[in-house]
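Apart from one protein chain that is not included, each protein chain of the complex appears where it belongs.
Labels for the chains are A and B, by order of writing; each one numbers its residues from 1.
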Amino acid sequence: MSVELFVTDKAGLTKFYEAIISKNETYAPVEKFGKYDFKRVSSFDACNPDAPIAQTMSAKPLFFPRSAKIMKYTADHSGTTVKETDEDSLAGKRAILGMKHCDARALQVLDKVYNWDYIDTDYQRRRENTVIISARCDKAETHCFCTSLDYDVEHSDAMDVAIVNGTDGKVFIEARTEKGKVFLKEMNIEQRISNNEFQVTDETAPAAVKQQYEAFAASFRLKMDYTEVNARLSKIFDSPEFENVSANCISCNTCAFVCPTCHCFKISDEKVKDTGVRYKSYDSCNNGYFTLMAGGHNPRPVKYRRWRQRALHKFVYYKERFGENLCVGCGKCTNSCPVNISIFEVVKQVSETVSV
Amino acid sequence: MDYTNQIREIASKLFAEGKIDVFVGYRMTGFDENQVPALIRDPNEVSKLVFTDKSVFNLTNYLKQDHTRNKRIGMVVKGCDSRALNLLLTESQVKRENLHIVGIPCKGVVDENGNKMQNCIECIFPNPVVFDEMVDGTPTGSEAPPYQVNTDIQNIAAMDLVERRAYFEEVFESCIRCNACRHSCPMCYCAKCCIDQETSTLYHGANTTSSAFHALMTWSLHLAGRCVDCRNCEKACPSHLPLHLLHKWNEQVIYENFQEHLAGVHEGDRGAFYKYSMKDPDDFIM
Partner (left out) sequence: MEAAVNNQLVSIEKPEIVAPPDWEPVIIGILCNWCSYAGSDLTGTSRIQYPPNIRIIRVPCSSRVDPWFLIKSLQTTADGVLVSGCHPGDCHYISGNYYARRRFLVTKKLLNFVGFHENRVQFSWVSAAEGPKFAKVVAKVTEDIKKLGPLHLYKKENFEK
């Protein structure tokens, strides 16, 4: 974590964003039908880096695409040959604007599983080549609970460049990683300072940044003692409470598809005659047909068991295996759920039925 | 529109008389003014039930789930919900003797911003067509209401071909193939759904624009003549796609050509595609 902290104002920030867009392959939230999704942008007017959390999709598809071609093949009477697919369009050097801290943190969580028993080189390359510029939220939205979980939101190094809004229109910019420092240099930080677009901060700046964090942390509706919850959850596999909390679920796949940390996938082949393409696409463990096997066996036909698996994977199993929570507390699942099931409420309600 | 007290009384009575195993209604989310479905199995929780103009979700969707099958269910239905229920009864998906249907003479529901939903503004079936008791004794009307044209589709139909193609290309591009639309639709109960099977080449599970086109078109054509315009699909869609455009367009075509617009109004009436007439339009066929 760096202590190079710079200050500018809204106009300076906009110029900075514009410069990023003109010098880099940039992805930012673009609005369509009232929802923001991360798309490649070539001008600042086309995007909104301050899109509201509830209306913004995760940037995860820029690292783990919704559908990726993983191979091409020919299969005819002479045998099967496998060919490489086309160039990965997401593997170039690029910058992402408008990712929230939770979304950026989710990538650090996913890094664990993608570097585990199999090193996913596509994912690695995309991670290495990406610079994340993330503005810390000024206040939490209805379903946010990132500060209740087991990571340090205030000093997070999940993003390379962090932006914090101070009071009186000041905007603080800080490189949190080495990559971020290099990026700021590439974006002519010294020149901006000599042009007075940016200023080096004085000793009051860290306090101002901390003040913003304090106001932000106080704005949360949802708070829980995560260690307590995790301790209880590890004991309640058989709790009948799971049936109650999952009764409303319609197994529609939405939560897993919008979640920044979910990483289940399915493989499908698109074949015509002798040639085909193999896709890896998003899947959801809540789906009634999840991992349906040839022969018809369904490992989890009962809904509350699927929900139990989802909750425990997020809050217990992943933690046991990798030391990190698989949930970052962004609330996207609850926002998108057609019946507003809140994973926070599920986990809290179930853990309350356990005596430690 | 507030029937909270009546719903609680009715649910209590049904539990006390041992007539139902589960009561399906609405309750507050607990964190804002909106409501979510409530599947109450414990009579002591009846006080959670509410009913106001924020009771939006079409609850008949729960009749497709395994854990309500063969249970005795008390359910709250508005006008559109009751038509979906009637159609499910017609299509033999649920047993009438298992249901105790509480009908609401609906004045329309609102979205998260408090605006009346478009399908409610254009609604022609506010009163339930099937019920065991109406919450305030209102009888239903008996004449078929006249068909109401949807204004959005008029605007789209007025565009020229290339403009329309560009508009729908954006719609299909934004689809993430989560299939939430199909899951939240009460009329979609196929165990082997043709857009929700994951790996077969036939069904196109990858998330591409062409697979979104396949899924949304096939889904709306399989739903044609059976859609009750409850907007569960649109509310469920995480990409906020304007799915009603496809369904309302099919409804208009069916009305203009086959004079059918009463999906689910009469029990036993399976809809436009289960009938034919000697006078059906034929001039488009060589």
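List of remarks:
Methods note: a residue touches a chain if its C-beta (ideal position, glycine included) is under 8 Å from a C-beta of that chain, and two chains touch if they have at least 3 such contacts.
Remember, predicted model here, so these are calculated numbers, not experimental data.
Considering the full assembly, B:169 is the residue among B:66, B:169 or B:267 that touches the omitted chain. Note on the undisplayed chain: of the listed residues B:16, B:121, B:157 or B:190, the one touching it is B:157.
Seen from chain A, the chain kept out of the figure touches residues 69, 270-272, 275-277.
Where chain B meets the omitted chain, the residues involved are 153, 156-157, 161-162, 164-169, 172, 194, 204, 206, 208-211, 213-214, 217-218, 220-222, 224, 246, 249-250, 253-254, 257-258, 272-278, 280-282, 284-286.
Everything that follows uses one rule, which is that only the chains that are shown with their structure count from here on.
Considering their complex, residues 32-35, 37, 57, 66-67, 142-143, 221, 247-248, 250-254, 257-258, 266-271, 279, 281-284, 287, 289, 292, 301-303, 336, 338-342, 345 of chain A touch chain B.
Across the complex, chain B meets chain A through its residues 29-32, 34, 36-39, 57, 61-62, 65-67, 170-171, 174, 176-180, 183-184, 196-201, 204-208, 211, 232, 235-236, 238-242.
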